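For this depiction, one protein chain was excluded, whereas all remaining protein chains were kept in their positions.
After this line comes chain A, so read on.
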Amino acid sequence: MNEGMVSADDGATHGDLERSVSAPPDQADVDRTLSHEEFDPKGTLALILVYFAILVGMWVFMYFVEFLGNGLTVVG
């Protein structure tokens, strides 16, 4: 955690020991300001792909555990 991160200063008044307010009052102290055009959420895409991979894995797992091990369920 380097300087300038929110946790380093959370908007508490000066000299207070217990910092108990979340986030700074405004975002004047961010490292850089990213506009809509400059920001490309590729990390988000990566995380969502990981989530999908887990989902697919769970489905496959479920198929083996629950269906191959049990008899048929007949609807109707």
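Methods note: contacts are C-beta pairs under 8 Å (C-beta built on N, C-alpha and C of every residue); 3 or more make two chains touch, one makes a residue touch a chain; residues count from 1.
Convention: contacts and distances are computed from a predicted model.
For the omitted chain of this complex, the UniProt record lists the protein as "Cytochrome c oxidase subunit I", which is one of "Nickel import system ATP-binding protein NikD", "Cytochrome c oxidase subunit I", "Protein fwdA" or "formylmethanofuran dehydrogenase".
Mapped onto chain A, the footprint of the missing chain covers residues 2, 4-7, 9-14, 16, 18-36, 39, 41-44, 46-48, 51, 54-55, 58, 62, 65-66, 73, 75-76.
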